[in-house]
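Note that one protein chain is taken out, while the other chains of the complex remain in position.
Moving on to chain A:
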């Protein structure tokens, strides 16, 4: 809502406060002023001039040479506007004038002829193109004949105005009107409010002889008032109305339309003017539309209606989509002489449905949707009728034709002084509360500390005790509330074990050299099916999709963080950042239903991806490109840190390299995978070799005990033995290691691969793997025979299971 302060001055006294101070006060009291606009505060020296003469420029077809009387002198000015003519009163920027954009007017020569100033269009004076009346949009502005020559044109056009832009919260629809804002300012500044005159003389003819009303669905339309105004002369509305409309962001059209818009802004009550002669009957019937019924609205669009839409009809056809837009068939035109003026209350839900279904949001529909003031509907009609008689030469017929089942009663709310203070933490006296109610212009009954408030119907947002607390608090001033701390029993806040563990996991990845990424949960349908960990894939038939996505790009919930993470890698590589290591801890959305009806399970995953060089130390010619064992090392480190032991098994996963992917098992349960992205997919993303991991954190958190338990530091020395084995090349080191651990018995503390060899010293198709075996007995000093026994057991086991031979 744009509020012209010059307009506001008509209702409240704001002479002793600057626009900035007023804005600050309004903001602090509850309606945010989002901006203050001065249309022409930088402009000066623009006056009304009379075009004495206007003839063609001797050297240019499209220019006119004008002699313009500006009061104290006559200026020769060259003007290119197509609508310039002798006898007009126009806005003249004299030499030395400044126009918006710090545009300075100087004497100049145009095609050899002197020009001493500029005749201005409204745009040149700072009014936005879209608010400029269409008839002067292509040329200069022409003042009404009665305008005085030589006066300040900026003032006459209300361009010395300051306009407050209000950001209204949905509850404060009362401030969608100048009167509503005036009540607010009246309360804030404690100044009286002056309401507009609504009195109007009527003619002798009776409106009821012209029109009757039938409302079929009073729930949707509890009030309909019809005013008939005859002898209308269509023309421009007075300059002040046009000025106020432009300031409020509405383009002036003609006096009838402008007056309905003016009253809409003044009272917050939308009105509609029909051309009575085009209405098509003497009967107004308000009803639900028939399914499939068609009408053409003012914007020349054909609308197909449903029974949810409320329409005004002439008994046969719709003439307006109630509260949203009029019909083209009964539109006011230059030929209109009798106006049928509608002032009605349409139910918010009805207007919302129509406006939404037809994509039509207007000044009118937004107000109806929020609920207009029931006590202002008829008064707004009268105010418009009064202005039509005054500024469109109309005659109001006597008697308003009405249908009225509207509840206009006031809500009562009880408040008690001590309850208010208990809730606010204040010590406000009952006198102060009474004073606040007076400022707000609320009627109330007082009984000691208790108040019964009769909430005015303009404040539809106030219905309960808490609403009144806010009213009292905001006028009292939020600034004046004390600072206190809660009195309730204090509890120790803190992280749960899982939350702490999540932080620990993230810290680990960061210390391992990975950067945290945060990617979108919504991805494309195609990506949502990529790189899914087997234990997730076996549960989720299809990814969960949005019913109405805004774009395919964000249409489907992820089953893996990886597809979007790879996209982040590609984004960086395209920006010449080729060496990357990311992790993300986030949820994926798993539904076991083919057609989703229940909340999907949200699984917490730890996911990572690395590509490019991991270590690069150019002057020492050191370079390490990422590989499988780098990510495996990071993953192993995580489990070491969590004190969990896992196993790795070869696996094939869509989108992953078939020979370089391992599935991770924790206590025989699959909990994720790691490996290289399939070269084909790498190419799709424009990535070099990229290695990834994806791990189920929920299960890890379930098993992991955050409290470290104390393990005795061994007091006896350990014994270390090496064993080098030759096996077929397809035998996995991990399998041999398991065999060693199993066969070696309880004294085997740790088994580690320390060498892998394949090449000329070995038979083709074989490789050698060397293990270091660490023996330890925590209870006593180990004996050589014990170690030897275990070693022999290991040897025979690996020979049996893996056909391994000792390397000679």
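General remarks:
To be clear about the criterion, contacts are C-beta pairs under 8 Å (C-beta built on N, C-alpha and C of every residue); 3 or more make two chains touch, one makes a residue touch a chain; residues count from 1.
Everything below uses one rule, namely that contacts and distances are computed from a predicted model.
Its UniProt record calls the unshown chain "Phenylalanine--tRNA ligase alpha subunit", which is the correct pick from "Lipid-transfer protein", "Branched-chain amino acid ABC transporter permease", "Phenylalanine--tRNA ligase alpha subunit" or "Ion-translocating oxidoreductase complex subunit D".
Contact with the omitted chain, checked across A:514, A:677, A:787 or A:804, is made by A:514.
Only one of A:10, A:27 or A:362 touches the absent chain when the whole complex is considered: A:27. Taking the complete complex into account, residues 24, 27-30, 32, 34-36, 169-172, 349, 352, 369, 422-426, 461, 464, 466-467, 469-470, 473-474, 478-479, 481-496, 499, 503, 506, 509-522, 544-550, 554, 557, 565, 568, 571-572, 575, 577, 580-583, 587, 589, 596-600, 602, 614-617, 619-620, 622 of chain A touch the chain not shown.
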